[in-house]
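Rest of the complex left out; these chains stay put.
Order as written gives the chain letters A, B, C and D; numbering starts at 1 within each chain.
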Amino acid sequence: MTTTPIGATALLDVRDLRKVYSGGSRSVEAVRNLTFSIAPGELVCIVGPSGAGKTTLLRCVAGLLNSTAGEVVLDGEKVTGPPRGMAVVFQEYGRSLFPWMTVRQNVELPLKEKKVPKAERRRLVEQALEAVGLADVHNAHPWQLSGGMQQRVAIARAVAYEPHILLMDEPFAAVDAQTRADLEDLVRTLWRRLGVTVLFVTHDIDESVYLGQRVIVLSNSPTVVLEEVAVDLPDDRDQLTTRSLPRFAELRAHVYELIQRAKRGDRPAG
Amino acid sequence: GGGQAGPSGAPAAGASSGPTSVKVSVIPIVDVAPIYLGVEQGFFEEEGLKLELAPAQGGAAIVPAVVSGQVEFGFSNLTSLVIARSKGLPLKVVAPGAGSTGEQGKDFGGVVVKADSPLKSAADLVGKRVAVNTLGNINDTTVRASIRAAGGDPKNVNFVELAFPDMLAALEAGNVDAVQIVEPFLATALKNGDRVIASNYVDAAPGLTIAGYFTSEQTATAKPDLVKRFTAAMQKSLKYATDNPDAARKVLLTYTKIDSALTGSLTLPTFPAEINTKSLETLIQLALQDGLIQTAPNVNELLP
Amino acid sequence: MRGRDEGRRRPLPVWLLGLIGLAGFVAILELVPRAGLVDERFLPPFSDMLSALAAQAGTAEFWQALLETLRGWAIGLSVAMAAGVVLGILIGGIPLLRAAMTSTIEFLRPIPSVALIPLAVLLFGTDMRSTLLLVVYAAFWQVLVQVLYGVRDVDPVARETARSYRFSPLTQVRTVIWPTALPYVMTGFRLGAAVALILEITGELIIGSPGLGRQIAVAQTSGAVASMYALVIVVGLVGVVVNVIARAGERRSLRWHPSIRTEVP
Amino acid sequence: MRDPGRGLRILLLPALPVLLVATWWLTTADSTNFFWPPLEQILRTFGETWFTGRFTADVLPSLARLLVGYLVAVALGVGLGTEIGSWRTLRALVEPVLEFFRAIPAPVLVPILMLFAGIGNEMKVLVIVSGCVWPVLLNTVEGVRALDEVLRDTARCYRLRPRSRLVHLVLRGASPQIAAGARQALSIGIILMVISEMFAASNGVGFTIIQFQRSFAIPQMWTGIIMLGLIGVVLSVIFRAVESRALSWYTGLRMSQRTKG
């Protein structure tokens, strides 16, 4: 049940990606063979067992890590370094914030680098912090915040950046259920408003189905694509109605079953 | 003068364009009292020289400064200059600096032991530890001369290098058995009851010239006039110091921090008008004998 | 360790503790010679040093010398800091450069400034520049090595964040590498400052360029022990003051750092 | 900031030294300056100066003193540093006094040390310790202060005893910065080895260099400086081997996400 990207040409093409970590005595084949592609403006979720290689994949896509074999092609060009107009929310949100800067400075810095004019920058920062519910702590330092708040600062930073492609690695892991729902809607709104392509790693199966147009399920390590699940839910989604659709429950159950299979070590026949 | 416009070409005749500025690197010890006196008395000014006296700790800084022409004249003991000359360094002595008084036991430097030391004469130093301020230089060669003169074998003396200020403490602590020391530490030692067992400068040669002022051969040939005037002023200063020992003692207070109670009692070196060539040859002989140099430099090249 | 400050008396302020420490040191300095542990002739009691210091402080010469020393020290340290930080970040940040420079750095670092004295004098004579050369040479290595280790300490996630947002190299240096290296630089500053002061004094002492070191040399060769120690005390106090300033600067610029923020009561 | 390949690295290692030596060689080739003899002449005298007895008579004693002094300094610096770094009150109390001592130049300090330690090897070792201890101490203090709070809390929760805390948390956690200090101390140790041999010495590399300098044996003096540099290089190679073993976790951690290819 492999689906091809919806658009005509792919924005992102991951071809036969393989990654072996070899440090000293240990050598780990984290990713064995990953091939998939994503159309411009698509919102794709990636789920997979813990340690499957999702973060590794994201790092390769972001051009932060060299693959051992295979390639990542973005916009027709082979990725060798971080591409322009990309924002990443790291799984280690705490360490990705600069402790020497305030919340506001953290969010503002990438915009400065992008040479966004001051007034516009101000607006974007305020808007983003407002959206994640942190308007009142902009003068605090990251280490003065709770885990969930830190994670939201990292999200605000990515959101304010208005990227073309947004990579998020379990971005809502540390926030409460209600905030999580709000942030999910934030991502979808943003996605629809800006037409940004989103690659979203999550462990929450409901979330993956609720958010994505497609869910890519990874096998356990060494990783291959176990299945790509097309989410054929209406594009207008909201927390109450969408989640209560029978199709939602079906997809959810399907993905859950895939994850269970992945954890048991099942791999695709091919 | 700050307002000079034109190119500061070579001042053809120093006298016409105001006093010539001259840098002299000296060691701030008793020996250089005459040059400070000379400045005070205006002897250098009379020769059209404006001296700038830069105190330094020793040859490590003074010799390169003179050789490179950064400084016109320097002060050094003669053995150092002999060594330098024998290694091919183009140095020339232009004026004497200080000499031994020539009186046994009443020199401005000597070998000192503690009051209760069993050592009685230089011959007793054999097999003992003796501190000198620099190894392989004038002080150990002259102490060896003392030992020879007293009938000992200088080969078996353990010389230890210690700075003059640290010697008395080391002697007191028993780290060394004897120290070769000069003023003002000699006076301090005597006040404390220590004994002089040998006057090494006196034993080395009669009328020993110990130190002098020197310049580089390059400066000597390039500015013979300057050297002449410096030598002349220096000689006047030396004579004045010899004639007015009290003035010499007083001038010490201006450039050293010697206790004023001590300046009256310490023994001044002599300030000879001429370099005692014979004693210089003796120094060269000693340097050869003790292996400081391999070939003797030509005395005439070293002297003006 | 925690739970102590709660409800009990407030801890004494840092400066007061520091003064208590110094007072204890002074007491030892006074008592050791007085008790006859060392000969007073060679290490006079503190009170003697103090009166010698008072006598010195009355002379313009002393203040002039102090000023010369501080000037030479400040210039030398600034040059060493600037060069050390810039080169350190360059070498530390560019692996290629690092590979190329390592052996040379290791060769040059252990060459003592004292061995360079004749060369310095040869180049610059006995004036301030010779000493300055020594000061810069010695302090530079201190700063450089600290910066090299500081640059190495950058958190990989922070570095990746900067890279993913395509920060220019300069911005990466300014916003990621520099703040990370700053605690190391601070230590480098404190190490370099002391070494610079030491070399400034040593240079003055041996070469005879103007400053406190020359005064110390004169006092030494004159056998004026108390005066010499009085001057040494001044040198030591300069070191203490420099450290106080460095600590204050650190508290300002490293407020975010675990070492500072955990100490805010 | 691509990591250069290993091959390129090995190629680069000697590149700069070769370049510098070549420059030195060429610029001094026909030097007549007494203090800047031609490099060729220096190198010719190198062998006869150092390998006809001086190596065992001077270099080895120096190295022995250096080693003892260095190890004592590192032990002392780390020991004191962990205490001072862990206790704010202690730090406030002793810091000014330490800073006072730190600022005192060796030529002034040595005479004082001689009052207490005589003029033998103990004094020279003490001089080396007196200089080497500072970078280790300062870096240890800062390293201990900068320990991660969560790690500290973890150690407290699992009630690590003071000794385990020291071994497993404090020392390991501060070790990257301690290494920086130890690295600094190494070259300072060599410098102080020379300085200590300016006082009351009768053998040693420093002693020899100073004697050469005083007796205007300039090419020989240069060989001495080169000798010091070589000692520095060799010791730093050893140091780095030790360091890379002890800090393999750290380099792994810092490099983990930078490894490419």
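One rule holds for everything that comes next: a residue touches a chain if its C-beta (ideal position, glycine included) is under 8 Å from a C-beta of that chain, and two chains touch if they have at least 3 such contacts.
What you see is a predicted model; the values in this text were computed from it and never measured.
For the complete assembly in this file, the formula in terms of the labelled chains is A x2, B x1, C x1, D x1.
Just so we're on the same page, only the chains that are shown with their structure count from here on.
Mean C-alpha position of subunit A lies 83 Å from that of subunit B. With each centre defined as the average position of its C-alpha atoms, the distance from subunit A to subunit D rounds to 48 Å.
Looking at subunit D, one finds that residues 35, 115, 213, 255-257 touch two or more other chains.
Residue positions of subunit C with contacts to 2 or more other chains are 39, 42, 118-119, 122, 157, 160, 205-206, 228, 257.
Residues 155, 157-158, 160-161, 163-168, 171, 175-176, 179, 182, 256-257, 261 of subunit C are the ones that touch subunit A when the two sit in their complex. Residues 23, 25, 27-29, 54-58, 60-65, 67-68, 70-71, 163-165, 168-169, 172, 184-185, 188, 192, 255-259, 262 of subunit B are the ones touching subunit C in the complex.
Note for the complex: subunit A touches subunit C at residues 59, 62, 64, 81-82, 84, 86-88, 90, 92, 95-96, 98-101, 109-110, 113, 141, 143, 161.
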